[in-house]
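All protein chains but one are shown at their positions in the complex.
A and B label the chains in the order they appear, each numbered from 1.
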Amino acid sequence: MMDEALRILTFQSGFNSAVVVAGTAALGLAGGTVGTFLLLRRRALVSDALSHATLPGIAVAFLAGAALGLPERSLPLLLAGAVVSGVAGLLTVQLLSRFTRLTEDSAIGAVLSVFFGLGVVLLSVIQNLELGGQAGLKTFILGQTAAMAQGEAIAIGLLAAGAALAVALLFKELRVLAFDPGFAAVQGWPVGALDLVLMGLATFVTVIGLQTVGLILVVALLIIPPAAARFWTDRLPALTVAAAVIGALSGWLGATLSALFPKLPAGAVIVLVAGGFFLVSFLFAPARGLVAAALRQGRLRLSFAERRALTDRLAGRPVEGAMALWLRLRGYARNGALTPAGRGAALAAERDRRLWERFLADYPALLPAHANWGVDPIDSVLPGDMVRLLEERSTPS
Amino acid sequence: MMPDVQEFLQIDAPALLAAVLACAACALVGNFLVLRRQGMMGDAVSHAILPGIVGGFLVAGTRETLPMMLGALAAAALAGLLIEAVRRLGRLESGAAMGVVFTVMFAAGVVMIEQASAGGVDLDADCVLYGQLETILWLAPTGWDSLRDPAVWAALPREVLTLAAVFALCAALVGLFYKELKITTFDPALASTLGIPAGLFHYGVVLLVAATAIAAFEAVGSILVIAMLIAPPAAARLLTDRLAVQILLSVALGVLAALAGYGAAAFGPMLLGASHSLNAAGMIAVASGLILALAVLFGPRHGLLGRRRAIGRLRRDPEAVA
């Protein structure tokens, strides 16, 4: 089992499965890069409406193919149908949220479910007509890598790589769009056109992902990798790369697992792997992860409470409850009085507070933008001569 | 050609009843999703309950409603908590938070179904996606006269009874907590300062949506439930400016969508001379979409055409439009 896993992961178990795995990884990569900008534009769920809205187009394209007498289902035709109805769904969402009082969330929900309903009705028509090749249509809903022919996998991989490349080329423009569309418009950037390009890329990734992941879950490729990457960095280039890497890894591992074990549908497994990456990032990423944030917040509260308790003690006010216990544990107080160490800490806290107070009073415009002023010891934030100046000014003359 | 009475009562009547009750219940709670700008919560919840349903099914080993319903409720509660956790603690916008949580949970459900079907368990993804409105049968009635027999009514299919109970629950809760729902939806900050737990009501609405979606989803499937949650309240939203009217109207529009959709699916092809019927749940979603489209176009004050007329009037006589 391990050997086989290794072989698939390293693309050595036959050309076909290697191609499928590589194609899926490329798909994940494209989803991560395009999704980053969707996330920053707060458009993540619009792509959900888009992907569900592809179903009626696929069904109509299938019917058209049958009417034209095509023997087998023709993938390009079906995907063209998917694009047309997906874009129609997207435009309906825009129309509803722009020209009626309905908010975007309602518009998305209504469009995705009604379009999907229409697709379901059309599928039942197709079923009744008893046309050949219709079994393949169901794979568009939940996805299936096993169904992917080698040529299709190569095509998907190349197209996905193309989408990622397009994002790389348009990086500067998309960055402006995502950061401040109003500013971008004033600066003369074609914001509307850029938005169209972004949604076009999202449509593109969605449609090429339909077969692998299915139209219900394909949105996950666009949402989860960038959402996971968001916890690791605040810088856009790093964010895009991290999202691409997480997306590619998800596709790669997911397709491998699906090939390795029976009854593991590729689309769902890819999403679960991506979800695993998200969970780890959400919890443990050092920049914005939950554990790090909770620790930071807890330390902040504790340090404030501790300083308050110390200065209270210093001023002879009583300190009770958990804080009294904490001061004892820290060795700052014994038998209801401050120890020498506690006295030192209390005096330092008192001085910090006094100097910060002075600084805020005299130089509020000079607040260091990124430092945690008022929280960290003043000596570690402000330069020495500034601290000395504050010392002089705050000493009662 | 009309189907004969017994066939109608045994096949169409229970399906129609189920559809009407499902639509009414969904529309009722959907109002609060639409007003809270949480329309996508319906989407998220209806996808996220899948692993709960499969889990309940696997644990109980039967297709009884109760274990599946409990599993689904647990999954919905988990989804609601996770979404809030990701949104608040992870500082992601709510759309992305929902997108992450519901796709992962749905994927888990799909994997569970596939794994279970390997063990010879009969539960396929299709009935989850499209529901089984057509398989709801009411074998007791034999004709109009038999409807006077209480025993016939007692033999109503389980799905219909479940939906009736859920609709009654929704109506009772909305009636009982109308005032609190209104204020926590409109101004949660004020509600909090008055001591009304706005956060609890948020989860309450999510759970109520989940309960409704679960009951309805058996009949119409997990995605079409979203149409019933969103489209009728959204249409009603465009037709009135009063909350109570909006709620009643949305229920009426939901019922209308159910009747029109089912009618079109079951009898439409027959009228055109085809022998098969269409997918009723899908048709109901399409009908609710049409109703929404009509409201968008022709709504008196907020419809696109109505607004254009009002603007025209305003141009001619600025004083006339208050």
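The criterion applied here is as follows: contacts are C-beta pairs under 8 Å (C-beta built on N, C-alpha and C of every residue); 3 or more make two chains touch, one makes a residue touch a chain.
FYI, contacts and distances are computed from a predicted model.
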item: UniProt protein name of the chain not shown, from "NADH-quinone oxidoreductase subunit H", "Succinate dehydrogenase/fumarate reductase iron-sulfur subunit", "Cytochrome c-type biogenesis protein CcmE" or "ABC transporter ATP-binding protein"; value: "ABC transporter ATP-binding protein"
item: Omitted chain's touching partners, listed by label; value: A, B
item: Residue among A:Arg98, A:Arg235, A:Lys263 or A:Arg296 that touches the chain left out of view; value: A:Arg296
item: Given A:Lys138, A:Arg308, A:Arg328 or A:Arg351, the one touching the chain that is not displayed; value: A:Arg308
item: Option touching the unshown chain, where B:Ala60, B:Val174, B:Ile196 or B:Ala252 are the choices; value: B:Ile196
item: For chain B, the residues touching the chain missing from this view; value: 35, 37, 176, 179-180, 182-183, 185-187, 189-197, 237, 240-243, 245-246, 322
item: Hidden partner interface residues of chain A, rising order; value: 101, 296, 300-301, 304-305, 308, 353, 356-357, 360-366, 368, 372-375, 382-386, 389
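Just so it is clear, only the chains that are shown with their structure count from here on.
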item: Chain A contact footprint on chain B (complex, rising order); value: 33-34, 37-40, 42-43, 47, 86, 89-93, 95-100, 103-104, 106-108, 110-111, 114-115, 117-118, 125-126, 129-130, 221, 223-231, 233-234, 237-238, 265, 274, 276, 278-279, 281-286, 288-289, 292, 296, 302-304
item: Residues of chain A touching chain B in the complex; value: 39, 42, 44-45, 48, 52, 96, 99-103, 105-110, 112-121, 123-125, 128, 138, 141-142, 216-217, 219-220, 223-224, 227, 230-231, 262-265, 267-269, 271-272, 274-275, 278, 282, 288, 290, 293
